[in-house]
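Every protein chain but one is kept in place in this view of the complex.
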Amino acid sequence: MENFFIFTIIVIGILVILCLYRAIFGPTVMDRIVAVGVIGTKTTVILVLIGIYYKRVEMFVDISLAYALLNFIATLAASKFFRTRKSILPGTKFMKDREAEK
Amino acid sequence: MIVEYIIDAFVIILVLLGLFFLFTATVGLLRFPDFYCKLQATGKGDTLGAILILLGVILYNLHDFSLNNFLVCLKILFIIIFIFHANPVATHAITKAGLDADVKPLTKEDIRK
Partner (left out) sequence: MRREIVTFLILFLLWLIFSGMFDAFHLALGVVSCLIVTLISGDLIFQNERFTMNHIKEGIRFIKYLPWLIYQIILANIHVAYLVLHPKMPIEPIIIAYKAKLKRDISKVVFSQSIILTPGTITMDIVDDTFIVHCISKKVADDLFTGEMEQRIADVFERENTKRSL
């Protein structure tokens, strides 16, 4: 069973690296926020699995719970921030108005 | 002994199903054209994938039953409930941010081009 959990951890790690591509080269800021949220959910799962592998689940579950909470708040904060900072997004109405003013 | 093998088989099935749904979510994140469609894939696939894998972990953890193990299972159950509530809320927050920032969603004609 330990080997199976190691396999699972490795597969999820590969998926995280694939998501990292979207987080680094994503065309817009919004794509990056989505990718970071997805990576956070996967990390929550990986932490629990690592706990199973090292036979210290009672410790890693707490870390994982805290990580899930932090990830949720980070996503909310980022989306709220970029909602008010419209100038950061390219091609938006705010940006076009600015160019028209010039 | 046989009961343990059956439980192990269920754990493996649950975790593999969860891995499949996480995989579809990731491929959707990489393939879909605009970020509203990407959210369609990640909001659903990530939720169910993570929930299935954590359910498998709970089942595996119930092998040797004790109070400590039971508390750990309750904590993992709490993580499941939290993901179940938080993932849709985060998805909605990102969509609303995109809508407020005037990111135009792609339509059928845009994709055909």
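Labels for the chains are A and B, by order of writing; each one numbers its residues from 1.
Keep in mind that, in the parts below, contacts are C-beta pairs under 8 Å (C-beta built on N, C-alpha and C of every residue); 3 or more make two chains touch, one makes a residue touch a chain.
Note that the structure is predicted; figures quoted are calculated from it, not measured.
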* Which of B:Ile7, B:Cys37 or B:Leu62 contacts the chain that the document leaves out -> B:Cys37
* Given the full complex, what residues of chain B touch the hidden partner chain? -> 20-21, 24-25, 27-28, 31-32, 34, 36-37, 39-41, 43-45, 47-48, 68, 71, 74-75, 78, 85, 88-89, 91-92, 95-96, 99, 105-108, 111
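As a working rule, only the chains that are shown with their structure count from here on.
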* Structure fact -> Chain centres from averaged Cα atoms put chain A and chain B apart, in whole Å, by 13
* **Contact footprint of chain A on chain B as seen in their complex** => 8, 11-12, 15, 18-19, 22-23, 25-26, 29-30, 35, 38-39, 42, 46-47, 50, 53-54, 57, 60-61, 68, 71-72, 75-76, 78-79, 82-83, 86-87, 89-90, 93-94, 96-98, 100-103
* Hey, which residues of chain A end up touching chain B in the complex? -> 1, 4, 8, 11-12, 15, 18-19, 21-22, 28, 30-31, 33-35, 37-38, 41-42, 44-45, 48-49, 52, 57-58, 61-62, 64-65, 68-69, 72, 75-76, 79-80, 82-83, 86, 89, 92-94
